[in-house]
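For this depiction, one protein chain was excluded, whereas all remaining protein chains were kept in their positions.
To keep things simple, chains are lettered A and B as they appear, and every chain counts its residues starting from 1.
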Amino acid sequence: MKVKLKIWRQENAKAKGSFQTYNFDEVSPEMSFLEMLDAFNTKLITEGKEPVAFDHDCREGICGSCAMYINGHPHGPVSGITTCHLSMRMFKDGETITVEPWRAKAFPVIKDLIIDRTAFDKIQLAGGFISSNVGSAPEAHSMPVIKKNADDAFDAAICIGCGACVAACKNASAMLFVSAKVSQFALLPQGKVEAKERVQKMVAKMDDLGFGNCTNTYACEAECPKEISVTNIARMNREFLCAKVS
Amino acid sequence: MSMKLYSSLTKKYIMSLAGLFLLMFLLVHLTINLLLLFDDSGGLFNVAAHFMGTNPIIQAFQWVLFGGFAIHMLIGVILQIQNWMARPKRYNKRAISEESYFSKFMIHTGIIIFIFLVIHLTDFFVKKIGGVVPEITGGELAGMENMGILVVEKFKNGGYVLFYVTVFLILGFHLDHAFQSAFQSLGLNNNKYTPFIKWLSHFIAIVISIGFITIPVCIYFFK
Partner (left out) sequence: MTKLDSKIPEGPLAQKWTSYKNKAKLVNPANKKKLDIIVVGTGLAGAGAASSLGELGYNVKNFCYQDSPRRAHSVAAQGGINAAKNYKNDGDSIYRLFYDMIKGGDFRAREANVYRAAEVSNDVIDHFTAMGVPFARDYGGNLDNRSFGGVQVSRTFYAKGQTGQQCLLGTYSSLNRQINKGSVTMFPRREMLDLVLIDGKARGIIVRNLVTGEIERHSAHAVVLASGGYGTVYYLSTLAVNSNASAAWKAHRKGAFFANPSFVQIHPTSIPQLNDYQAKLTLMSESLRNDGRIWTPKEKNDKRHANDIPEEERDYYLERRYPAFGNLVPRDVASRAAKERCDAGYGVGETGLAVNLDFRDAINKQGKKAIEDKYGNLFEMYETITGINPYKEPMRIYPAGHYTMGGLWVDYELMTTIPGLFSIVESNFSDHGANRLGASSLMQASGDGYFIIPYTIGNYLADEIRTPRISTDTLEFDEAENVVKEKIEKLLAIKGTETATSFHKRLGRIMWDYCGMSRNEKGLKKAFDMVKELEKEFWSNLIVPGKGHDLNMELEKAGRVADYFELAELMITDALNRKESCGAHFREESQTPEGEAMRDDKNYMYVAAWESMGKGKLPKLHKEDLVFEEVEVKVRSYK
């Protein structure tokens, strides 16, 4: 099959960047989207051109490296998957595919489709942990956890930190990401000790980094490759409110 | 107020509390307006309007109401500016993935409602304060301002009715997102009750929107 690729090319963080359109004819519907880009890059290289730079690593939907805004959706038009799991079967022969980097003030472009997501790390290190030293842990069974809470904590913890929520949100808000971590720890007894401090520090850091506010649009939930629920945002709102008023 | 003064979440709490408060006002306002339809003489409406206009508690509360409006608008604008700033470079191609469609246009619908509010206040409130409202002559209510007449006169104008209807449809869109959104902002999202709250949000939006629209339409066509 053939496709027309309209890709954002930007030489480095300071360069202006623009869209370039390419025709690429050697596409097989069995390829994954990234394999198509690999093949396209090989073509560019042998033609003496610079390949398209993009982040990728595990290619099995779990590391959260790949980050492309494809045809108006983070990770492409299929819900519940990352870019690396997107198959070329999902596109029509002759289709124009627009590929952009995540757009957010807090995620500046480094090169082409590669963005700087250290903002996420900064939020995590502001408080996304339980302060338990190695060697000081009590026997694991000394603290039973209600199964439902454990399951909910897991459902929040599956966030892969890809940033699709920020990319999808019309306000470039990071609430779903932050709330997933806040929720995971708030739901577990181990995390309760620092819960108040944690939510305040993480929210303050998030605000500092220039992410937008939540307008409860829920595009994040719709586009999250791990389908993390916005009930986590509500839980964070609740945690933060309780922390502030108590 | 500095944009950074309150955290993003605190602003959301204020926004939603102010919004819920304004919704209560809308319900009261709607109830009084509907009196126009149930009482041909307009007496009930005038009594209610008079009460609202003279009762000292209500008068004091009026300022709280203005405050609510001011805060809701101010914070809404600040949030919006921050949100725009959070994405300096827009996407070239954008598809729809939002679950709550009207949420995308809260600032737009909000501004339209604000403009309406200014016109509305000039039409009724300012006139009332300025004492240009005709008084009721004769009967038990003699001496009160005849707000009812003022309203009926306005709604005999087709253009005004059309404007009014449009604005309240827009208010409906605003509320449709707003009500359930306030619960989410306040952290009141729960698998058991949220579906009901979402339903209630649609319901309230429709009731308020249709409720306000019914009045000019009835007056225009049937009175």
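We adopt the following convention: contacts are C-beta pairs under 8 Å (C-beta built on N, C-alpha and C of every residue); 3 or more make two chains touch, one makes a residue touch a chain.
Computed from a predicted structure; not experimentally measured.
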Request  = Using the whole complex, pick out the displayed chains that touch the missing one.
outcome  = A
Remark   = Across A:His73, A:Lys111, A:Lys170 or A:Arg235, the one contacting the chain not displayed is A:Lys111
Residue of A:Gly64, A:Pro101 or A:Gly210 in touch with the missing chain, whole complex considered = A:Gly64
Key: Footprint left on subunit A by the chain that the document does not show   = 12, 28, 30-32, 34-36, 38-39, 42, 44-46, 48-51, 53, 55-65, 81, 85, 87, 89, 110-111, 114, 116-118, 120-121, 124-126, 128-141, 143-147, 150-151, 153-154, 157-158, 160-161, 184-185, 188, 190-191
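By definition in this document, only the chains that are shown with their structure count from here on.
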Remark   = Chain-centre distance (mean CA atoms) for subunit A and subunit B, in whole Å, is 38
Remark   = Per the touch rule, the subunit A residues reaching subunit B in their complex are 6, 8, 19, 69, 71-73, 77, 98, 100, 103-106, 168, 170-173, 203-204, 206-207, 210-219, 221-223, 230-231, 233-241, 244
Remark   = subunit B contacts subunit A in the complex at 4, 7-13, 79, 82-83, 85-95, 97-100, 103-104, 106, 177, 180-181, 183-191, 194
